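Missing here: one protein chain of the complex. Every other protein chain is in place.
Up next is chain A:
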Amino acid sequence: MTAVLRLVISRLIGGIPVLLIVLAGVFALLEAAGGDAIDAYFASIGGGDAALAAQLRAEHGLDHSALQRFLFLLGHLAQGDLGWSVAQGRPVAPLIAERLPATLALMGSATAFSFTLGSGLGILAGRRPGSALDRLLSGGALLLHAVPGFWLGLVLSVVFAVKLRWLPVSGIETIASGKTGLARVADIAAHLVLPVATLTLIYLALFLRVMRGAMAEVWAQEFVLAARARGIAPRRILLNHVARTAVLPLVTLLGLQSAAMLGGSVVIESVFGIAGFGRLAAEAVAGRDPALLLAVILVSAVLVVGCNSLVDLAYGLLDPRVRPVAHRREV
């Protein structure tokens, strides 16, 4: 897999200017919001006097200019040091490490499910565009997509966790259960069912609609007519000729969607009490904590670049036309 690694690294290096602009923009936005980390701290502890505020500001270097603080943060980031979180009173790196597994589990499975289910149902809907089944699936998916995420999450939670009591209401695992190994994996999986189902239902529509739309287009192309003329079985035409061609835009969407998933889960994380990246970013903003926020963004950027590189490689596998020249086989 060194190819992936090489691709990720070269992308990241190429992305440094963009990343710098994003980091500077985020820092400037956080500066423009009223109040600083000490105001946020006082808001949470019920106030304090001016001398204490000045003392705390000096301790955390908040008495320096915004530019000085930004350059200080950048300097440390460049050395691989994520810095100190003022809001949480701890170094940033372990904070990120704590939140990453939950986020990856939640987002990874939600993306995988919405992609597989969405494309599968998209094939069903695109089998005969305009049919009753197509209308039912497309309409239903659109309806789900239009539902606010937190509402869908709460409804699922009320039905399956509160009324039926099949699944836990919140958290990523049973608190201090002492479970290990497979029992723990099963415990975490049970906790993930509802949040993953919520996210899947919301994002499924996107994949379904794109798949269906692409298939509708492919049906009209001549090679399908040719395939039919050659007497190829309808099922084979559907899967090997139409669906295979139509899946390409979906893979592109998968890359884009992985970025949206990382940032778009703050509401679901709150509803299901999961300590993930979305909530960490929200806490960083509420606590006016630029070091933490920049670190979250940096790590997210690495993840997104990684996902997109994987998608590009998968693209090459699926479509011979976009394979790097050296690897192209003669057809």
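Convention: a residue touches a chain if its C-beta (ideal position, glycine included) is under 8 Å from a C-beta of that chain, and two chains touch if they have at least 3 such contacts; residues count from 1.
Just so it is clear, contacts and distances are computed from a predicted model.
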| item | value |
| --- | --- |
| Protein that the absent chain corresponds to, by UniProt name, given "NADH-quinone oxidoreductase subunit J", "Phenylacetate-CoA oxygenase subunit PaaH", "2Fe-2S ferredoxin" or "Peptide/nickel transport system substrate-binding protein" | "Peptide/nickel transport system substrate-binding protein" |
| Chain not shown: contacting residue from A:45, A:78, A:132 or A:220 | A:45 |
| Contact with the hidden chain (one of A:162, A:225 or A:322) | A:162 |
| Full-complex contact with the absent chain, from A:196, A:214, A:227 or A:297 | A:196 |
| Touch list for chain A against the chain that is not drawn | 3, 33-37, 39-54, 59, 87-90, 95, 98-99, 108-109, 112-113, 115-116, 150, 154, 157-158, 161-162, 165-172, 175-176, 186-187, 189-190, 192-193, 196, 270-273, 275-276, 279-280, 286-288, 313-314, 317-318, 327 |
